[in-house]
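Got a structure for you, questions after.
With one protein chain withheld, the remaining protein chains of the complex are depicted in position.
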Amino acid sequence: MGSIDYTQELSVVEGKPALRELDELISKPLDSKPDIKFYIALAVTLTMLTIGAIGLTASLYYGTGLWGNNNPVGWGFPIVNFVFWIGIGHAGTLISAILFLFRQKWRTGIARFAEGMTIFAVITAMIFPIIHTGRPWLAAIYLLPYPNQHSLWVNFTSPLLWDVFAVSTYFTVSFVFWYIGLIPDFATLRDRTSNKIKKIIYSVTSLGWRHSNRHWQNYELTYLILAGFATPLVLSVHTIVSFDFAVAILPGWHTTIFPPYFVAGAVFSGFAMVQNVLIFIRKIFNYEHIITMDTLERMNKIILLTGMLVGYAYSMEFFIAWYSGVQPEVFAFMNRAFGDYFWAYWIMFSCNVFIPQLFWFKKVRRSIPFMFVIAVLVNVGMWFERFVITVTSLSRDYLPSSWAYFKPTLTDASLLIGSFGLFFTLVLLFTKSLPVISIAEVKAVVDGSQPKHGDH
Amino acid sequence: MKKSFLDYTLKVRLPITLFVALLAFMITFYVSRPERDGIGYQPDQPIAYSHKLHAGQMKIDCQYCHTGVTKGRHALVPSANICMNCHSMARKKQPEIIKLTKYYEENTPIPWKRIHKIPEYAYFNHSVHVNKGIKCETCHGNIADMEKVSQMKGWTMTACLDCHREPQQFLPYLENVKMVQQTVQLVIDKR
Amino acid sequence: MSNKIGTKNIWKSIKEYQEDPEVLEAKLHEFKQGVTDDFDPDQQSTFSRRKFLAVLAASTAYAATACTNYRDKGEIVPYVKRPEEILPGKPTYYASTFAEDGLSYGVLVKTREGRPIKVEGNPDDPINKGKIPSRVHASILNLYDPDRLQSPTISKVKSSWKIVNEEIASKLAEANSANKEIAVFTNHITSPTTAKVLDEFKLKFPSVKIYTTHLANDNNRVSAWKKCYNQNILPSIKWNKAKIIVALESDFLGKEGNTVENRANYALGRDIVYTKELSKLYSVEGAMSLTGMNSDIRLRLNPQLQFEFVLSLANQLMQLGAFGASELSDNVISLIRKNSLNNFAEKSGLQIEKLKLIAKDLAENKSNSILVAGDALNEKVHIFVNLLNDLLGNNSLYNYDHGFLIDSEISTPQELKSFVAKCNDGKIAAVINLDANPVYELPTSLGLSDALSKVETIISLSEAPNETTNLSKYILPLHNYLEAWGDHKTRNGLLTLQQPVISPLFDTKQKEEILLSWINTEPVDYHKYLMENFKTEVFDTNNSIADFNTYWLTSLHDGIVTTSKNSITENKFDQSIVKDFTTSLDGFTVLVQNNYSFGTGKYANNGWLQELPHPVTKVAWDNFAAVAQRTAEKLNIVNDDLIEISVNGKSIKLPTMIQPGMAEDTIAIELGYGRKNSGEVANEVGFNVNELLNENSLSQFIFGGATITKTGEVYKLASTQEHHSLDEEFVKDFHRIREIIQEGTLEEYKKNPSFLKEHKHEIFSITEPHKYPNEKWAMSIDLNKCLGCSECISACNVENNVPVVGKDQVARGREMQWIRIDRYYSGTPEEPIVSAQPMLCQHCDNAPCENVCPVNATNHSPDGLNQMAYNRCVGTRYCSNNCPYKVRRFNFYNFRDNFADSHYQNELTDLVNNPEVTVRSRGVIEKCSFCIQNIMEVRENAIRENRPINPNEVKTACQSACPTQAIEFGDSNNKNSYVTKNREHELSYHVLEELNVRPNVTYLAKIRNTDSEDI
Partner (left out) sequence: MSEKLFSYTALFNTPDEIIHAAKAVADKGYTKFDVNTPYPVHGMDSAMKLKTSKLGFVTLFAGLGGAALALLTMGWMMGIDYPNVIGGKPFFPLPAFIPITFELTVLVATLSTVAFLLFFFFKLPNNRHPLHDTNYMKNVSSDKYGVSIEAEDPKFNLEEVKSLFESLHASVIEPVYFDEEEVNYKPKIADGKFLAFLAAVAIFVSVSAYTHLNYLLYIVPFNWMAEQGKLVPQSTNDIFTNGSSMQTPVEGSVARGFIPYAFKDKPDEAGKFLVNPLIPNEQNLAVGKNKFNIYCSPCHGYLAEGDSRLRGQFPNPPSLHSEKVRGWSDGRIYHVIVEGQNVMPSYSSQLSREERWAVVNYIRVLQRSLNAKESDL
């Protein structure tokens, strides 16, 4: 312990690479042909995606009956997956917006990547609310308040409709945020490339950016404004997703603690996922000095913190249920821990609360294999958290007569696998088509990249 | 490629193209709407029956043939025996009447082409409307002037709602028409 | 053909229509050529032909839509000559009769445009008063069953009536001249005209011998009655007058006798809204029955001990001075003296207090109580019970008004055995199955199917394929009862008439017409034959002032005629017939009964009935061996374990169902399952228990000395309700803790009528509630009257086009019934207290489902209904999640397409759908609509007649079907409605009141007539 001196800001990028070297390094994956490992990885993710596509096609053709959902358990895997992926999406905006507002410079190495993962996770997530409906072909249009020949509007009191707005806003804003950040990098790429077609593409995407400091001024302000908006937005999105449950009257759902609890959980799982992927990226593309061990350690600390927040929420739920004295409420929580789905609950609890405690040890925090396994388990645990909330509460609600046990089917599993396939396919394609690290931002934090006298 | 051309494409041509696409969609949408709503559908009928002659000139009441209109949900196309009330004698030699007689004598129902239809998930009851004094023409147009019947008005849910929301405007001949916006829910998209 | 009615109007047209040779020919094949071929079950290969056709039809429709003008809305085909009684779009009703197993129910068939769409009870029926059991509700599906036999076949090859009749006539003539026996198998013949036809048949062919089979019969009761009183009339019982009812292994509310009548009369004695005097029902039984479920005090007793029990009871009653020894003959006294209640209590392990209470109540309520023995019990028990009733003066509760006619008898085992022997000896020339299914209905051990294989000429007259048609050379398809003429006489002094409501759908014939065509060479019109018989039998004896034609038409119109009654001879009870008998209690006792939904299996090929949950266990699509918890522990078996039950060398395998309240070492099994060759729905559903029955005694339903072995296999039962073990503290008594079920004892209620409301406090809303200025529809359900019989479910299924989903989907918890009967247990697994509660959409004012629907597909109507716009629904299922009552149903598949490879997805079964109700597609939520179509019809009529709506005018399907009038529906804004009255009753409550969703279904708390407080 004690090797980090907190009184002084550490260099974010290890060593002092020349700026041109950074260009080379970051754009290397874009300029070189993918190697065999990439194709193998892509083959794996595409296979997963195909499995999901087959499951989806079957579900569309035969009906939602192919899933395990039944009468009390109206929502099963698709909604669990939706909440899970939306949660994954939270780390990106958190890193890029909230850490930006807190002036955490260590975010620069991972911000672009995390934002990309946000967008892919949200894309993956957005599929589920649509396909989980009985008539997806209509859901896609009926959920929008457009003037129609029935003169009907949507129901703005439904949390599902709030989701439509929240998730689409979140996607749009994240995307814009991401794109704004990419513009200077596109310009750099444009000026580096000798390929004519790439040149045209980068010209279009960079919109003719010329690194003008008259632009940088407004650009930075916009970035700040966007970060300012993205911060409450990211909190609102999972809050609203939690409203899907909290606004319902079901015992175990109807809980005021859900919004903060969901947000903490989302950050938790998002960080774990980003950390997982970064471990590979920094190795494969030799970014160890940009995505440093310090950065990873900091992420692990956040995982530890949010894990404890989540653990607090779990305990508080129990306390409040007991304190309320409402029998169905007390039962709902007892049932989670000791009912038919106790296994899911204890997987969730141990993966989310107990296992991250290992991060108290610095050695664990700085050990790649350890942190990888822990982060994977965190995501397993967080998936089960959504499962516990959704399925356990539904399977045993008010009337004992309508209770039933939910058993997932192969189709359910295929859609879950497919969602991972889609996400990782997008991630893989992203690493080969766009700079996974913000060139301009990294340059700005390399030692000696800012004036020394520093009049601010 | 010239960079100016690139800029020009991005700044001018792209927006124009998008605008043109939007405009094309809007125009298509509005122009094709009546067709979508069934307005103007005028199929050939197996027997060239003229409402203009019967209802217009001879002033035979609609209910003479459409007997169900005050009694139930369906207005009913007349059974051939109602035609034969008169055409057992009247104009027996006319080719169309010969066709009619043939159907009647062979005991084959006349396969009229359906013009007006609301989807089966919607509920509309003729008798409720007619017994409240609403005239046939309000929805069907002036049938008594039609040689060959065609649909005159769109029968979308919006059309129902329009009248239920502002009955005074659509049913000026009725006194004491109340705002019936709420009752429209009873009618549309239910069951 | 009859031409008396007229020459100038529609009747004449129909006559012309029917006489036109071309039309006649066409009528012979009511289906157009080619259409029927699709449904020929024999031609189905293993690859489902039906599914293929459904897909084909769908793709053709798709292609057709895609290729034609989308504005083409098809054709309108009006009538050529519209009959006066049919106004398209409006229902027309016909009075008719449904008869089965010696019972008949007057029905009103609701037809639309000449097609029957629903069967309702005939309110003019003096016995059933407009109520019918679920199998009659569901019988409409049998008419449109694609598995029906559709044309005559010879050796399974399609033939024509002409050829078939000629061949059979020659065979019969041959047999007749050779004087070889022609065996005719039939079920109970309740029709006097059919009986007359059979008599004629016997006259023509003297070698005819008639065998009557009846699987689950009441022969013990009937023969006991005959022995006791020597009467041919069995009285019904005035349940409503009884203060004390003691049911001995008798399920008179569930499946014995005319349950509809029993339930209605029983409920009259439990009408808490109007009286605080309730009857008290004791049930002493081994199996958990519907009656036991509803009893105030229930005792578990091995059915083999019933005789000892009644003897001990008699002993106690005598001690209490309910009757004197002088009233008894010596043999009876000695029998009674041998037993005492104390000894019996010791032997059976029953609580002596409870036993004494029975005796005390019986003694105190002489001539106001009734003991009733179950069909399964031995004749000797019945005799003794009759004696006890006689001694207690309870015979005043016997209702001889329209008593049951019990003159027909089923064939004896000896007759049947000799038939089998004759078959084996080749002495039988021909076997005619007259709408009977002996191969299935008779004990398998009789060896009938082997015997029949030795008979060359087997002629089966049947509506649907079954085990016997499978062995038959000639298969002659019969009309469904909705296509046929008939008359039925099951009750003294009543004749019910049956008239066809649709022309035959297939190339079928009336069974009497077939017999007559063998008797006479000329075809006979049975309609005319029936009329003639009616004229001589009824009209001529009734001294009516009207002419025959009017009288006949009026009788047909009413569906029911009172006729002269058989006189009843008052006979003294002959006590010498009371005999002792002993039973051994070795091993396990097996109790076999018919099942609740389709009795003995004749109507097993009916998805609605198969899917109707068992009222006690809630299991659908199977029968099972019900055992007590302790017995299961002893045998080391759990639910769904396949066990082998062996009795007298016969054995069957059945899945286990641990049933609270079963007597120890007793196994209850239901008949009617395990059908083979009887259609896609019924085939191989459940297990055939007939293999266990005794070929030496057709009325033995209790078997002692059975052995049980665990096979180690598992067979999954599908149930609509999860089984929560009673002793699992975790979830015990939730229905009471959460006040889903509210109950009290009579004593408590009398002491403090508002005992329910005392701990309640007012619930308020933070916003102003919406106003409903006109009608506001609401329902009330009286749990005192609700017996849990599930007939409402059946009626609702038919009325609201509820699809059949099949066993696998039920097992997944996806059944679609809009109303369900929730059954809750409290107490111990040994002595459970059972509560039943119909649960349907509560139409809450503050409906939680509405808030969460993103597309506004469900919202409130101005008359207070929670309405569902199916076509707006995208199927998020959020509403279902947020419904605290879980009454919303989701179409996970197109269930008509999904079940048994689109068994219900064909043009024929479409005919069963109510045209006024949307046939829901895949992916939408549906739920109870409070029969909005009926509300709209009443509203339409009120507008036409320019009058306000009567608050009690609208009837929902469940309400009209409820035999006990437990359900009331009406306008809660109106003080004059029954609903308002019940809502304001002190026992009224809402389920989950504290959620403040303000349901519009009010329940009346159940009051139990018990002295103990431990309910």
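As written, the chains take the letters A, B and C, and residue 1 is the first residue of each chain.
Just so it is clear, contacts are C-beta pairs under 8 Å (C-beta built on N, C-alpha and C of every residue); 3 or more make two chains touch, one makes a residue touch a chain.
None of the values given here were measured: they were computed from a predicted structure.
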item	value
Partners of the unshown chain among those that are drawn	A, B, C
Option from C:Lys158, C:His527 or C:Lys650 whose C-beta touches the chain left out	C:His527
Touching residue (missing chain; options A:Leu138, A:Leu182 or A:Ala321)	A:Leu138
Omitted-chain contact residue, chosen from C:Asp407, C:Asp540, C:Asp910 or C:Asp1011	C:Asp910
Option touching the unshown chain, where C:Gly321, C:Gly712 or C:Pro769 are the choices	C:Pro769
Residue ranges of subunit B at the interface with the undisplayed chain	2-8, 10-13, 16-17, 20-21, 23-25, 27-29, 32, 35-36, 57-61, 63-64, 67, 71, 74, 76-77, 79, 81-82, 84-86, 88-91, 107-109, 111, 119-121, 161, 181, 185
Contact set of subunit C toward the excluded chain (per top definition)	1-2, 5-11, 14-15, 17-18, 26-27, 29-32, 35, 58, 61-62, 65-66, 70, 74-79, 81-86, 88-89, 92-95, 108, 111-115, 483, 499-503, 505, 527, 549-550, 553-554, 556-557, 765, 767-770, 801, 844-851, 856, 859-860, 862, 870-871, 896, 905, 907-911, 913-915, 917-922, 924, 998
Touch list for subunit A against the chain that is not drawn	18-20, 23, 135, 137-138, 145, 151-157, 159, 161-162, 165-166, 169, 172-173, 176-177, 180, 184, 187-188, 190-192, 203-204, 207-222, 225-226, 229, 232-233, 236, 240, 243, 439-441, 443-444, 448-456
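Just so it is clear, only the chains that are shown with their structure count from here on.
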item	value
Distance between the centres, which are taken as Cα means, of subunit C and subunit B, whole angstrom	47
Rounded Å distance between subunit A and subunit C, as computed from the means of their C-alpha atoms	57
Between subunit A and subunit B, centroid-to-centroid distance (C-alpha), Å	53
Contacts with 2+ other chains: residues of subunit B	188-189
For subunit C, residues contacting two or more additional chains	859, 872
Partner subunit B, residues of subunit C touching it in the complex	13, 16-17, 20, 23, 71-82, 87-90, 859, 861-863, 867-872, 916-918, 929, 932-933, 936, 939-940, 943-944, 946
Touch list for subunit A against partner subunit B, complex	149-152, 200, 203-204, 207-208
Subunit A-touching residues of subunit B, taken from the complex the two chains share	1, 3, 6-7, 10, 37, 156-158, 161, 188-189
